[in-house]
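Rather than the whole complex, this shows some of its chains in their spots.
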Amino acid sequence: MSEITPDVIKSHGLTDDEYKLVLDIMGREPNLTELGIFSVMWSEHCSYKSSKKWLKTLPTKAPWVIQGPGENAGVIDIGDGQAAIFKMESHNHPSFIEPYQGAATGVGGIMRDVFTMGARPIANLNALRFGAPEHPKTRHLLSGVVEGIGGYGNCMGVPTVGGETNFHPSYNGNILVNAMTVGLADTNNIFYSAAAGIGNPVVYVGSKTGRDGIHGATMASAEFDDASADKRPTVQVGDPFTEKLLLEACLELMATDMIVAIQDMGAAGLTSSSFEMASKGGVGVELWLDKVPMREEGMTPYELMLSESQERMLMVLKPGCEEAAKAIFDKWELDFAVIGKLTDSKRMTLMWHGDVAGDLPIDPLAEASPEYDRPWEETPKQDRISADSIEQKMPHSEALKTLMGSADLSSRRWIWEQYDHMVMADTVVRPGGDAAVVRVHDTRKGLAVTTDCTPRYVKADPVQGGMQAVAEAYRNLTAVGATPLAITDNMNFGNPERPRIMGQFVGACKGIAEACIALDFPVVSGNVSLYNETNGEGILPTPAIGGVGMLPDVGRMATIALKRKDSVLVMLGS
Amino acid sequence: MKARVHVTLKNGVLDPQGKAVHHALQGLGFAGVEDVRQGKFIELELDGTDVEKARNDVTEMCEKLLANTVIENYDIDIVA
Amino acid sequence: MKAAVIVFPGSNCDRDVQVALQNRMGTAPHMVWHRETTLPKTDLIVLPGGFSYGDYLRCGAMAANSPIMRAVIAAAQAGTPVLGICNGFQILIEAGLLPGALMRNRNLKFICKDVHLRVETTDSIFTNRFNNGEIIKIPVAHHDGNYFADDETVKRLKGEGQIVLRYCDNEGETTDVANINGSASNIAGIINEERRIFGLMPHPERVIEPLHRGTHGAMIFDSLMEALA
């Protein structure tokens, strides 16, 4: 009897149509390992099947853009042979289940995305949304998430310099944890993921593989219901200490000339990293899965391909470099194993103690994954409210006090004081202002960074709300004296299979695109998180925008502190 | 009455602390160590004398606070 | 004047202190990997901040057992000045070079902010550029800075003038509120009997130029420069 029953297919999150496509591509029934691979590669999280069509409409080009979306992170030129590399990524579902570890591994993942490309991370930010302050879970989630972000970032020695925090009942059952990292690299030493060189060794470095988070990527693509809190899928535990060693070891190796391609193992671990590298390079891969460093006994090819153990990297080395590269990883006391080689087959061949455990064509899987044009409804326009029609219920001073004391406007000092925001000694504008500024080490230049989004605007009018988020990021950067250069985005929405929600997503994309074009402020990287719903209730649409700008001279930046009395306050704009 | 609670990581969950301690012990020349796992040990001083009630209370404390049951197991020992 | 900075796996303020030393002393320090067993010729040993070994088990415990620490302890006992900052302070304590213990902050949270400190003694190579009782501002960033020692030890530290820095408010009062992490007697930094080994939780290397919004950290390096040059 076949092990691939309809139940097995369903539990892997594949629809009937998708499974038919699997049979077409394989020309036979897949085995369980192969099915697992299809399932994670085609999950919303990895394939962007609902969002791809609209993401393509975002402007991604400018003379200073070196690399737009499609790599581990976006790259912009900041002059003098230097580049800023950055991206934002969500870890919403894991953080709801286990706030500390979920948030921590989110930070770890985004930092790997950035240092994989050859950059030393120099600033972290985090955009957080929690449920109503009085909701019984909020306190626990907030304190766990903040501790997790701090726990990971502080240990890595990367300052967490900014972010945003909102509260709204729509996030009661589905918080948002979006983490952003900005790194610094030399433009002539940036690393990409396209594998090349038939016969070149495929190398695994970092932590050993365990049975962590198997199915994590599919979890991030399915709605929550009350039962999933009990199902308690394995949550990954982060090990920032190992990641710090991995960072230093990778940067040391990158200073040599041994790497052909490199990719971190994020969601869907070994599967997505190997397929992406092979697909981008148009090559095949033979993987010797029994050579993968394992943390537990009795692991199967299925588990090895799907594990989401953290703090791991996959790379292709130039031939003959194995020993020299290994010496670097030995110094940092990290695992290093040659686990395969590139082939000209354009197939992924999985070997297990000499037998074939799986054999899949690469391109149809990686590139021809499903792409949907989901039906969508425009959000109905709301009536304009005239200021005169609003009844004044309390004196202005009382209203002001209420506003300032509200959860959304109160001070965030409690949060950022748990983050080391000064390590690296280049933080010249600390959290608490409009944008933070970190000096580019050993120069007078500064990078200004901010994250922004006002979800209730996006709910009211997705197009305007999307525009507003971009415009606010732009304003926050200019307010410290920086020239805005580019953004990364994190699109957090509900279930895209509902036309109303899909309409919010489409609207926000349109608004973001329009604002980016008007402001010459391209999108260079981003992340999509859909299905943020509990029991059919979607979150407020939340396209978080992470903006990066540059100051030629940090000595000339502006800060929000009023400098002396008798100064004149001026309001600009309409 | 005393309750002694052990909170340990579930099987298969990565234990970065145990791993680092193991490594450090090897560095110190202790050769015969095969694995190290680190957990928590919590001692509670309880009033009352009803062992069954104490066990129930402490179980509830574990579920609610002392252990993170997503990744941890707990084990309760009541010493009357 | 040449310093040596010890780098442990997980150190993360090693570069910052390297930059500060270079900036204040004009010479780049040696960077010494923890697996070395001998020290280069040096006038000052610095144990930098960070999370050596992830701060797992106890902060500084595993680093205190690193191969290089044998050489550091020998040099310290022979009189080479040692500065331990944050995790470096924790390592000095774990290595037995300074008395007491550093426990979890009393609010159990990581704390990163500027704090006021009162300079309790200028009779040291680390603080000779300050005035007695001067109130200075240096940031902290730690999870385990809650200094503990038994009453007798604290009394001895007081009596011998070995308490160098205490947490205080902006008027110099060593109040409980100003005691950010719950340390015994608001202790932020102590020195050994011979006044050559100094450990402190605050990060002087983070306030060495006006852009850092403070330069009191530079004064510690300048004091060393003056004393050791």
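The first chain written gets the first letter, and so on, giving A, B and C; residue counts start at 1 in each chain.
As a working rule, a residue touches a chain if its C-beta (ideal position, glycine included) is under 8 Å from a C-beta of that chain, and two chains touch if they have at least 3 such contacts.
This one's a predicted model, so the numbers in the text were calculated from it and none came from an experiment.
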Complete complex composition as a label formula, though a single copy of each is shown: A x1, B x2, C x1
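Here is the rule we go by: only the chains that are shown with their structure count from here on.
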B-C compared against A-C, more contacting pairs: A-C
Rounded Å distance, chain B centre to chain C centre (Cα mean): 34
Euclidean distance of C-alpha centroids - chain A vs chain C, Å: 37
Multi-chain contact residues (two or more partners), chain B: 16, 20
Residues within chain A bordering two or more other chains: 239, 241-242, 333
Chain A - residues contacting chain C, complex: 147, 150-151, 154-157, 239-242, 244-245, 332-333, 416-425, 428, 439, 554-555
Interface residues, chain B side, partner chain C - complex: 16-17, 20-21, 24, 27-28, 38
Chain C residues touching chain A - in the complex, by the definition given at the top: 9-10, 12-13, 15-16, 19-20, 49-51, 53-56, 109-113, 139, 141, 143, 203, 205-206, 208, 211-212
